[in-house]
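Quick one: this structure, given as structure tokens, is what I'll be asking you about.
For this view, one protein chain was removed and the others were kept in their places.
Our next item is chain A:
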């Protein structure tokens, strides 16, 4: 493999000594001429992806470096080039653009911070429930939990607008228990501010209002998601957990029954079985679900577009929607494109961070686990240990496989 890599470029370079390429070719043997054929076969996809994905992305990158006003082509010499100004202005220049951008980042941080853990936990819980062999009508429940995911997000958003209306189902329900529900989509107060207000902190301490990063006061950073944002969060958790449930379910069905039986023989409780057998087996799926969740929730757009358009008081503004609005409503195409590339960067960095956090550790907790299982073994049959380590093996190889595939 390694020599192959080294020899590859040499083969293409005409200046290289003549024998070397011939030797490489000979070493590749009967499969040596497959590359052109391969390129031929993938050419349609390469062209389509290049034309409809790579090229537009590069064009948008170019636009983000200009002050294009939307008249005519952005690739003429008359379009002023501003370098990285569109990017730096979003962080350093005191103005509306930075204020909007930072507000949208704050909103989305709270949004992601709530949606991703909740939807993952809910999806896992639902998957465990419908994976239960004792459950009657499993097929029905699987379909029912998955149903929100296959419905159009716009349709669901509109339904939620009715449910969360001031005299809608949610508030009626709250009224039955004697609560006075909020005006969901008109309420711009942050949840944390409301909680603080409940314990008597109505006025922010001066230390929090005087300054904060990027021109937004700490008090505003710490507002929490607004009431309106909370209803969107509920909606999104409800719709997406079905999809992720399906992924967990698929992974759960690959957990060998023998393993569970073995751990049962070991005397593991239900909780221990979940914690030390099932969850480690699900690790690659967990990674997948978390990554997809983070990516999807940083890109939230349709719900915002349909339900709130950033209102009330910009508390449901998200970078994806802001980017759209800046470009196509305010005709600031450069700034809009810059926002979308910053969003892209955020997502990439977070995904890399997640990979690092959820990586398979070769050293670390495993010896401890082994020690514990050795202690367990004191009273159990030897086969359990074999099953256990076999499970770990299986988990690791599956993780590697998933990694390669993605």
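What we mean here is this: contacts are C-beta pairs under 8 Å (C-beta built on N, C-alpha and C of every residue); 3 or more make two chains touch, one makes a residue touch a chain; residues count from 1.
One rule holds in what follows: contacts and distances are computed from a predicted model.
The protein name that UniProt records for the chain not on display, among "Ion-translocating oxidoreductase complex subunit B", "ABC transporter substrate-binding protein", "Protein LplC" or "Thiazole synthase", is "ABC transporter substrate-binding protein".
Note that of A:92, A:151, A:183 or A:269, the residue touching the chain absent from this view is A:183.
Screening A:238, A:301 or A:331 for touch with the missing chain picks out A:331.
Residues of chain A in contact with the chain left out of this view: 1, 4-5, 8-9, 39, 46-47, 50-51, 54-55, 58-59, 69-78, 95-97, 99-100, 165-167, 183, 185-186, 188, 311-314, 325-326, 328-333.
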